[in-house]
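This structure is in structure tokens; I'll ask about it shortly.
What you see is the complex with one protein chain gone and the rest in place.
In order of appearance the chains are A and B, and numbering begins at 1 in each one.
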Amino acid sequence: MQASILDLEYVLGHYNYWMFVILMMTGLYITVSRGNLIKKIVGLNIFQTAVFMLYISMGKIIGGTAPILVDDPDAVYSNPLPHVLILTAIVVGIATTALALALVVRIRETYGTVEEDDILAMEHEMEFGAGVPHGGDRG
Amino acid sequence: MEHHSILRVISKLLIPPIILYALYVQWHGDYGPGGGFQAGVVFAVAFILYSLVYGVDALTRIVSPRLLHAFAGIGVLIYAGTGVVTMLLGDAFLGYNALAHDPVHAQEWGIIVVEFGVGVTVASVMMTIFIAFASHNPPLKDEDW
Partner (left out) sequence: MMALIETNLPALQVVLPLVAAPVCAMLGRGSRSWAFATAVSWLTFLVALSLFAKTFGGTIISYEMGGWAPPIGIEYRVDVLNAFVLMIVSGMAAIVLPYARRSVAAEIPAERQSFFYTAFLLCLTGLLGVTITGDAFNVFVFLEISSLSTYALVASGAWRNKRALTAAYNYLIMGTVGATFFVIGIGMLYMVTGTLNMADLAVRIAAHGDSSTVHMGFVFILIGIGLKLAMFPLHLWLPNAYSFAPSAVTAFLAATATKVAVYVMLRFMFTVFGFDYEFQAATLEMVVLPLAILAMFAASLVAIFQDDLKRMLAYSSVAQIGYILLGLAFLTDTGLTATIIHLFNHAVTKGALFMVAGCYVLMAGTSSISGLRGVGRDMPWTTAAFVVAGFSLIGLPLTVGFISKWYLVQAALELGWWPVALLIMASSLLAIVYVWRVVETAYLQPAPEGVTRKEAPPSMLIPVWILVAMSIWFGINAMTTSAAASRGGNMLIGSSQILWED
């Protein structure tokens, strides 16, 4: 295993997986590190797209055509199942993005900002700033 | 709406073929590539393009959000209703074979009906999402473009 990692053929042969890894880590990093709520959603989308690519590329069969029935009996088809799965996953992704954006719109309307730091500061003030201090009544 | 004559003319030219294409994708979903998801999105795109050019109010005059909500529900009911019908006919949920005398026809009909339900829901949900976001901000005035 150790020797084969340096093998150029191994590296290039798994090109789709490298792409998946890069995209996935990019997306996940953006989701975790950005303070802007919209940018987090963008990161989440990249992250999900990476998974779509993983599935689609795993369904590819070398020399295989699109999985639509043709007359040639010797035709080799790519595996259609991952495509179907990802169609579903894309729909789920759209729904998630739409819901997330709707939440951000509402957050923007009520808080007046989409920056996580500002929101956290406001919530901190709401919780500890006004009224009873945190746990102040505990004897 | 006196400006953007190019946009208006082009979009009027584009919208009919887009809807036609959506219908093509919809009704060919049983044997070829296509189906409700894609067709629904393409269909919704025609309306979204219209509202991008003419404004959200123009769109909501044609299809009100209430109507869209109803259609989104009806689509799901068509989908699930097909399943219930096949169940009543003695097959499994969505077991299309019960729908006709031979399996090939039955599968075809079942897929067409189910995909129609999916298409209706997807199209109305896409438009609902668009309207929900677009009607949140006051529309740009022509002079501000």
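Here is the rule we use: contacts are C-beta pairs under 8 Å (C-beta built on N, C-alpha and C of every residue); 3 or more make two chains touch, one makes a residue touch a chain.
The shown structure was predicted, so the numbers you read here are calculated from the model rather than taken from an experiment.
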item	value
Sole contact to the chain not displayed, among A:V11, A:A75, A:A95 or A:A121	A:A95
Where the unshown chain meets chain B, residue by residue	69-70, 72-74, 76-77, 80-81, 83-84, 87-88, 90-97
Chain not shown, touching residues in chain A	24, 28, 31, 37, 40, 44, 47-48, 51, 54-55, 58, 81-82, 85, 88-89, 92, 95-96, 99-100, 103-104, 106-107, 110-111, 119, 123, 126, 132, 134-138
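In this section, only the chains that are shown with their structure count from here on.
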item	value
CA centroid of chain A to CA centroid of chain B, Å	26
List of chain A residues in touch with chain B within their complex	66, 68, 87, 91, 98, 101-102, 105
In the complex with chain A, residue positions of chain B that touch it	32-33, 37, 122, 129, 132-133, 136
